[in-house]
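One protein chain omitted, others in place.
On to subunit A.
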Amino acid sequence: MALKVASPKLSFLERIYVAEVFRGLGVTFRHLAKNVVNQSDMPTVQFPEQPKPLAVRHRSRHRLTVRENGQPKCVACMCCETACPARCIHIVAEESDEVWIEKRCKTFEIDLLRCVFCGYCVEACPEDAIRMDTDEVILVGERREDFIVGREFLMFGKGDDWKTGRPAEVAVPRPGDPEAPPATPDEDAGWRDGAPRERIKIPAGWRANSKEV
């Protein structure tokens, strides 16, 4: 069924356009003149130089909280990895040294380019081990690998450290580096830490339109 749009009745002056056009031109010119004369009144914020206050409940880059003894609080329960809708968290668990704690994360990687900053990982964590309160909202890197951040950085890193100070155990041999492993057809094998690793596989047909990734 066609949609009926009620158009307002126009007076003769409005129907011949000319007067109305000039009225409109007046409006835009007023704005132009005001902004040329008084540039500092413009609502635009020159962002990186003029920081904007972040909302109290904003979500910025993740961090892993740390115990007093310098160990990650994370117990490698994989809740966040499971909850993550973008599937950008990859955790490898290991046995913990501490008596009362069974496991901890050996590596904990977040691919910030895939992350949608939904905060589900924070919601899912039973240990308050992951938070999104670093106030870092500008994430800059030169290649995709730069955005895969590792455990040490998530625990102790700040700002730009992730570009230079990436922990050794998650160093990614970049394509073309001499020590890069030979490319394998299976992208999961030898994924980053050198060892073949399992990733969660969604059973086919589990969700409509889902594809294996």
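Note that contacts are C-beta pairs under 8 Å (C-beta built on N, C-alpha and C of every residue); 3 or more make two chains touch, one makes a residue touch a chain; residues count from 1.
By our rule, contacts and distances are computed from a predicted model.
J.: Looking at UniProt, which of "Alpha-D-ribose 1-methylphosphonate 5-phosphate C-P lyase", "NADH-quinone oxidoreductase subunit H", "ABC transporter ATP-binding protein" or "Twin-arginine translocation pathway signal" names the chain that isn't shown?
T.: In UniProt, the chain excluded from the picture bears the name "NADH-quinone oxidoreductase subunit H".
J.: Just one of A:L3, A:V36 or A:V56 touches the chain that is missing; which is it?
T.: A:V36
J.: Suppose we count only contacts with the excluded chain; which residues of subunit A make the list?
T.: Interface with the chain not displayed, on the subunit A side: 16-18, 21, 24-25, 27-29, 31-32, 35-36, 39-40, 42-44, 46, 49-50.
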